[in-house]
Structure formats: C-alpha cells, structure tokens
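Only a single protein chain was left out; the remaining protein chains are all shown in position.
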Amino acid sequence: MLRIALRGLWSRKLRTSLTAFAVVLGISMVAGTYVLTDTINKSFNTLMASARADTSAVVSGKSLVKNGATSDQPTVPASLLARVSSLPGAASAYGVVETESARMIDAKGDPVGPAGPPALGFGRDPASIGRDGAFKIIDGRWAKGPGEVAIDVASAKKAHVSIGDTIRVEGSGPLQSFRIVGLLQWGSSNSLGGATMAVFDLPTAQRLFGLGGRLSEIDVIAKDGVSPARLVAQIKPLLPPNAKALTVDEQIKEDQSQWSSFAKIIRYALLTFAGIALFVGAFVIFNTLSITVAQRTREMATLRTIGASRRQILGGVLTEGLTIGALASVIGIGVGILLAAGLSALMGAIGIDVPRTATVYAPRTFVISIVTGVVVTLLASLGPALRATRVPPIAAVREGAVLARRRSSRLRQIASGLLLATSLAVLGVGLFGSFDQSSQRLLTIAAGCALFFIAVALLSAYFARPLARIVGAPGSTFGGTAGKLARENAMRVPARTASTAAALMIGLALVTFVSVLAQGFVRSIGVAIRKQASADYIVMANDGYSTYSNAVAGRLARVPGVEKAVALRTDTVIAFGKQISITGFDPKTASSVYKFDWQEGSNASLAKLGGDGAIVTDSFAHKHGLGIGSPLPVQMPDGRKLRLRVIAVNKQPELIELLGEVTVSEKAFDAVYRNPKTTLLTYLRTTGGESEAVAARLRSALAVFPSVQVLTEKKAIDTQSSGMNTLLAMFYVLLGLSVVVSVFGIVNTLALAVFERTRELGMLRAIGMTRRQARRMIRHESITISLIGAATGIPVGIFLAAMVTTALSRYDIVFSLPVSSLVAFTLATVVAGMLAAILPARRASRLNVLEALQYE
Amino acid sequence: MSIDVSKKLATGSVTRDGVAVHATDLCRCYGEGDTAVNALCDVSIDVPTGHLTAVMGPSGSGKSTLMHILAGLDKPTSGSVEIDGTEITTLDDTALTKLRRKHVGFIFQFFNLLPMLTARENIVLPLEIAGVKVDPDWFDEVVGKVHISKRLTHRPAQLSGGQQQRVAVARALISRPTVLFADEPTGNLDSKTGGEILELLHDSVETLGQTIVMVTHDARVATIADRVLFLGDGAIVKELPETTPEEIQKAIQEIGRR
Partner (left out) sequence: MQTQIESEPRVSYSSRRDSELVPRSVVQARNLTRRFGRGETSVDALRDVSLDVPAGRLTAIMGPSGSGKSTLMHILAGLDRPTSGTVEIDGTEITTLDDTPLTKLRREHVGFIFQFFNLLPMLTARENIVLPLEIAGEKVEAAWLEQLVGSVGLAERLSHRPAEMSGGQQQRVAIARSLITRPTVLFADEPTGNLDSMTGGDILALLRHSVDAFDQTIVMVTHDARAATVADRVLFLADGQIVKQLTDTTPEEVHLAISELGKE
C-alpha cells in the first residue's frame, strides 16, 4: 500500500505540488517568523550585551510602569555620580543621558528617519566613550561642547549632511541647531532598526532634554578584583528611594526583556496570519484529496475486490496525506528561511536596519514547522481517507467515476447543525463572557471562529446547488452554451463545489469582517470625539499619538485670532494596582472646548480642582466605588505617592476617551511631571472659526516645532481613520495570502474536473464546441465557484462583525457597511475566478479531441 | 506440475461435492413502493468446480446483478449464497474481505489495473495485500499462460487493451481462487483480441482446473463455456450446455421477444 500511495503521488506530480503549495506557504510563514524573530532577538541581545561590555554595575531610576507608557523617564540625581565614583570598589563612573524623542530635522524642515522607530538622543561624558563596545565613531570625533553633535551614518546620508554641516534637533523645547562634528555607528549596522541617533556631550543633552541636574543612568566600572555584586552592595546605601543599582548581567537581562516582549508581539501577530494561511491550506488539501479519492473510486474498489481491507485503504490515503505534509513542511522551512532573509533585506531597504548577526536556526523552528505541517495535513486528509474506505467493491464494475449517493447524509446534516450551534456558543462565550486575561478571550474567539467556518463549510454543501443556480444565472443567460453548461457543471456535485468555495469563503469572511468593523470604528470615533470636544483647530503630533512640548500652547495663544488655547497634558499613574491615564488641563479654559457630561458635580466644580482635586470618569468611579469627596491615592511612575481627592465625576464615551481616568489641574500636573513634553492635544478657538489666514499664522508659529501639526477639527478626526486605513491595508495584505491559497484550491479542483470530464470535453469539441467556447465554459465555472465563496463569505463576515459590534456595545460602535469595499471584494472575487481558470481552461481547450474520446 | 495436481490446488477444499458456488432463492429488489424494481426473483444456481459457466441475457435481464451477488459485491434482498461452503450474505465487511483474498478472483470489462504499477506489480498485488509470499514458479507459470512475460516491467499505459486484460487475468489467477468472476471480459476489446482472452480463460479451466463464472453478451463464449445460463426479467429462463454462437444468438432473440 505504501508503494501504491507513493507511486500514485509521483504520477500526479503537478496536482500533488499544487496541493502541497498551500501547506508550503503556511509553514514557510511559520518557519520564517521564527527564524526572523529569533535572529533579531539574538542580534539585539548580543548588541545589548556588548554595549555594556566594560561596565560592572548600572545605576538607574526605577519605573513602575513600562517604558513608553510615561514621558517621565526614570532618572537619578546627577549628584549621585560623584558619590558613586568615590566608592572604594569603583574604578570610575560615568553619567549618561538618554531619551527617545530627539527628532532631527534636515535643512528642508523634514524629520530625518522613519516615523515608527524612536529618535534616540544621548548625552555622554566624552571621557567615557571609547569604552563603550557598541558606539563607534567612524569619522570625526565626539561632541565636546555646546552646539556640537555626532550623528549616525544613516541619518547623515538621509539628511544629505556631513561633518561641518548644521542639523537641527527637537528636544523638549523649540528646535535648536547643532554642528555635526562626528559620524557614528552602533554595532555593525548603520542604524539600529531605523532609529536615529544623536550624541551630545552631557551638559548639552541635559539642557536640550530638560533634564537639568539629572542623569538617565550611571555606569560604574569596578576596580580589579571587585566583583559586580560587591560593587552593587556598596552602591545600594547611597541610592535615593527611586533609584536602583544592578550588576551588569542583571541590567543586560532587563534590557533584553524589554525588547523581547515587543518581539513576542510581532511573532504572535505573524504566527496568527500563518495560522490563517494553514487553516485555509487545510481546506485545500481536504478538497483536493476528496476529489482525487472520488476520481480513483474504481481503483479503490478494485483493490477491495482483490482483498484489500478498509484499514489498508485508509492507510494508503493517509500515507499520501502524510507524504504531502512532510514534503511540504520541509520545503516550507526552506522557503521560510528565504522569506526571513527577504523580509530583513526589505526592512533594510526601507531604512529599518536590523543588526545582522548570523541567522539563528533553532531546532525548535524545524520541529514546530514539521510537526505543524504534518498534523495539519493529516487532519485534513482524515475526511477523504475515511470516505475512501467507504467505496464499495462493486464500484469496480460501474463505468466512470460514480459518486455514490450518500444515504447517511441525514447524520451529516445533524452533525453539521450541531457543530454550528457549538461554534456559536463558543463565540458567544468568547465575546460576551468574562475572562481573567484578554489572551484567553482572544483564544476562545479564535476557536469559535474556526469552528464556525468549518460548520459553514459543511453546511454550504446543502445550499451550494441553489447558490450555483443563482450565481451562475447571469453567465447562463448571457454566456451562451458555455455559460449554461458551466452552471450545470457547478451544480452537478454541490458538495465538491461547496468545499472548493469554502477556502475562499474563509478569506473573504475575514476580510469582510475586518472592513465592516473598521468602518464602524471610524464612524463611531468621529461621533465619540465630537461628543466630547469641539474646537476650530486641533494641534497634535505628526504621528497622531506622541506628546509634544508644553511651550506650544503658550506660543499659539499669542497668535492673533486665537481666542482660547486649551492644552491637554497626559501621562500614566498607578491607581488600585493598575496603570491608568492621567490628564492635566487648565480649569479656567477647559470648559470652553470640552463638553462635560457631569454625573456628579458641575462646571462649577472645575474651580475646585486646586492642587489635589481630581475629576474621575464615570466607569472608573463605578469600578472603585468613588464619589465626590472620596480619597484617591495614586503612585507616580518613579514611585512617589500622591494623595488626590475626587471633586467631580464625568461621563465619557468609552470608545475614545479624550480625558484619562483621572484629571487634575495643569499646575498640579506640571508639579509632579518634570518632563516638559507632556502635551497630547491643544484645542484652539479662533475668531471667525476656520480661515486660511489664521491657519497660515498658526503654521508659521509652529515652525520651530516641526514634529507638531495644526489641523481643522474635521481633519483631525480623519487622521484617526487614516491610521486605521494603514492597519487595514496591512490586514488585507496578510489575509490576501489566505485568499491566494484558496485560489490555488480552485485551480486544483478545476484541473481535476477537466481531467475527469475529458471524454465529455472531447465529445463537446467533436460536436462543434470551439476552443474558445471550451475556455469560456471553464472560466464561467471558475467564476461561479468563486462567487459562491463570496456569497457565503461576505454574509459570514458581516454576521461576525455584527456579533462583535454587539459585544462591544458599551463602546457605542456604529454598525456600518462599507458598501464600496464589499462591491470591490465581489469584483476581486470575479477576477480571482478568472485568474484561477487560466491554466485549466487552457488545458481544456488544448485537449486532443481524438485522445479525449478514447480516454478510459 | 502435473495437470491433476494443479487442478486440485485450484479448487481448494470443496465441501459440496464439486460445487464452488451455491446460491438459493436469490431475490434482489431496488427502490420502494411505486418505483420498486425486481432485478432478480427466486434464482437458484450451482456453479460446478473446474467448469466455465456463462451467464447471458438481454440488457435489463439481471445477469450483472446475479453475478454481483454471487461474487459478494452486492447483498440480495433475500436468499443465500455459499462460496466454498461459507455463507457470504451474512458476513461483515472484514470477514468478506478475508474471504475474497482466498476464494474470489475478478476480471473486469475495463481491466481495472492500477495505472502506477508495472504489470508484474499488478499481478502480484492480491498476494501482497494478503501478506502472502509469491511462489516464483507459480508466478512464472501464470505469466507464461497469459503470454505476458516480455512485458512485465511495462505500465498499463504502455500496454494495449488485450495485453492489459491478460495482465488482469494473471492477477485473477495468481491467488488460485475458488471461483473467478469475469464481467464482460471482452467488452472493451476488438474481436481478435477478445477471442484470445476467451482462449486464455478456457485454457485456465482446462489445464489449471479454475472455476469461472462469466457474464457476457459475446456470443463466442459458446465455444468455451461448459454451460450457458440465460436470464430474462430476473429469472433463469433457459440453459444450454456446450452450444454454438448461433444457438446463443437465437436464444437471446427469443427471450427478448417475450
């Protein structure tokens, strides 16, 4: 039986490879993801370790919140430096200033470097550099005084500058100009993942970034014979409460863990899409093997007549599936490695250079890839294998590939119905139930979706025939005989038509789901924003979410025509053990732009904010049982404690909240957050509303703050959705993979159908069907199958989106159908059908009539 | 090997004094109610060992149905069939499969060879499936009888129709089955080749003692059959021992006219 299985696969090479392709694609994404993220991880880890090669201990500020959640980066007092260097165990100590928002601006006024990665700024004691393994000056020298800077080679290239030229840098205040005195590299790459680097001397950096008298960290080098642990023990007594001292190994681990959690997110996102591609691939294998089994009915029946048992038949088909799976996995691994290399080259080309150490081929990658590929293929092969065992020996005497009428379809109907009910139940629990972790919720929803798709695929066999009739009607009416025959063919074996279309159905359902939800979000966000604030102009960072200099609001307030400029500061605090958002505004001007929905208190409460008053959101208050007068203890990121008092409760749409859970006065905010770059939004009220004149004046006032833009309210709301559109585009691309896989499934089915109907096609050609008509017939059939996929997939996607929208009802998300997108999807489906038909149609038209007629 | 010894080996153990297949009161009904069709009605038949029994009749007479039931490919609505003394209508699938391995051989109208195996591999397939070793001498003898020794390494696609059917005959004979069922074995061959196949089958009866049941509408079977049974409307209506093609054609026309 093994020989039969292997020989059989070999004799159908083309078909086997088309089938395997589906798995190859999915596995290559799995392998590629692991290889890529493993390599990046290793590279970063190596670099980070080498960056601290000479250090023995590191003193830094504690932060209770994750980096990036607060603009208040943890710091230690500069005075600590002298005390640490005079420790008996310390040979020397150096202070370092580090920030992630030191955007360089070129001569044209454009920011240097891509928007995503951070713009790193450093302040280093020149005496300490050279000891650092990672930083390397390759031309010129380090900055030694005010007005000097050394920048990374990649940024110099992008800004078309070199040593001696000027470049402007945006720190925590308006732009300042610096002279380039050196070009540097970090590690062996020209840039670090697209991040730009500007290195100043220490005092210059402290001034530029508003960190007077503070340091980001202190690197300590131990005397010979003193271990890092001993050094740390000596340092600890000197530390103020919000500082920590770690041995270099501990520090490296901490550096690495921050990066690796980010890398994990990338990995899981990519693996999700790989999973979708594999899921669709499973459908393709199931479908192709089913058809192959049906085609070989006579063969299987003959084997039974000469004594093969059911188990031997089962083993044969499963062996075929296993072989395809194993082969595809191995090839997939190879393709995945190429994919990873291609991806990293692509990233380098865009400017997101990743440090390249040797590629990491972890054994885990191979094992997971092969096991996944084999398991997926085996599961997909199980159905056809079982069906093969049910071929009765008597089929050996019947002519042609006869698909026996299955009288057990009643059982199948019930099973499919049950599966549908189960999937809906699981989905319901996932959407409406309560979970401890959101990851559990996501897994439940994903499982429910997968079951739902399978159930729909099984059930679609029952309405595939009427669907084919409807969908094939235009082709039948306008497509002549070719169209009519195509429709009949699609209706002929509804189970097969349905299972072929099922793979496409999944891709379309997901794409529809995403776009309907996105549309709903976009509409609702606009509604939610307008509910809370109204202004003529809104000032926000170019990327839409970063905070910017607090000086902006004051400068804009002085522009003629501006009546009110209301700034919203934002940062993070810890309350009741969880990280929450805290806002700061000027209570005197806030109500002129912000529309409060007071649950407790009123506009008059604003005057009571004072130094320790806080406005809380309605949901926050409910969660923790707060009301007017309740005490609200919070903790700053650096550990300091604050005692606030609730003075009012305000209700906001939960979809997008302009104010954080807690709001305090601007004065109180600035008193505790030292970083002068905490403004998120500035609302402007201008005389006469929107006008070009005012806009021009506003823009010129902002010339020194190039990372900030001023927009009309409408435009500001639109930028929210443009971010969504980018995300959507990414989704489409990744989901598009699953659509491509399913199109291969259609090609396979059609090719098999052409093969099966060789004699029929020969006859049709003999009685007068031209080659073109034959091609048209196959094309129509392909489009019909694709449209069935759309006719099932799009409603399923809409249904899922409706369910999710209902589950998120407390966010007041509007349910809105992006009709033009749906029409586009349908058209794309038709195009996909036409593309899928190309090869099979050509084969059908090229049939040698004579051979076809004698085909047995 | 002497003829007598091989005859004995071919027939295996016989418990019903020279009857390989014993069928009683076979009925086969299709459908229900208004559309019910009686394909066979009260048919009883004994297939003697070492003889070639032909079953003929106009289309729709039930001859194919009869053979399918005798061969265990189909179950009768009522009645019983014994092959080599074993009642087959009550066997479950696994037992039936095991029985097939030892007692039943098949030849089909469309040869039914596995396209990806060579002629040799096709021939020994029944033994391989059963996990039985191939006796090389017996293999050579069978291959010699069907005159296919020069083509053993070819695949079906490289063989003519006649050659494919000869491979199929060898495959059916290799396991020395109690009874060999042939379903229109010449239906897909031109007259010359068809005649050769009939000769082969005749030869296996004469020299190997093989029992054969053949359904056909090829009147030339008269020249090799020991007995010809005629079916009409689901019942045995005539029997001719050792006859001629002309008599057969006459008989069929008569039956058709009823």
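Read from first to last, the chains carry the letters A and B; within each, the first residue is number 1.
Note that a residue touches a chain if its C-beta (ideal position, glycine included) is under 8 Å from a C-beta of that chain, and two chains touch if they have at least 3 such contacts.
Every value quoted in this text rests on a predicted model; they were computed, and no experiment measured them.
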Touch assignment to the omitted chain, from A:A51, A:A701 or A:L853, lands on A:L853
I'm checking contacts with the chain that's been left out. Which of A:V153, A:L322 or A:M491 qualifies? A:M491
Where the complex has a chain not shown, which of A:L231, A:L764 or A:A841 is the residue touching it? A:L764
Tell me which of A:S416, A:T570, A:T589 or A:Q773 is the one touching the absent chain. A:Q773
In the whole complex, what residues of chain A lie against the chain that is missing from view? 399, 480-481, 484-485, 488-489, 491-492, 759-760, 762-773, 849-850, 853
Where the unshown chain meets chain B, residue by residue: 57-60, 187, 190-193, 217, 219, 249, 252-253, 256
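One rule holds in what follows: only the chains that are shown with their structure count from here on.
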Could you put a whole-Å number on the gap between the CA centroids of chain A and chain B? 66
Contacting residues of chain A [partner chain B, same complex]: 1, 3-4, 7-8, 10-11, 298-299, 302-310, 312, 392-394, 396-397, 399, 856
Any idea which chain B residues touch chain A in the complex? 64, 68, 72-74, 93-94, 97-98, 100-101, 104-106, 108-110, 112, 114-117, 121, 125-126, 129-130, 171, 175, 183, 188
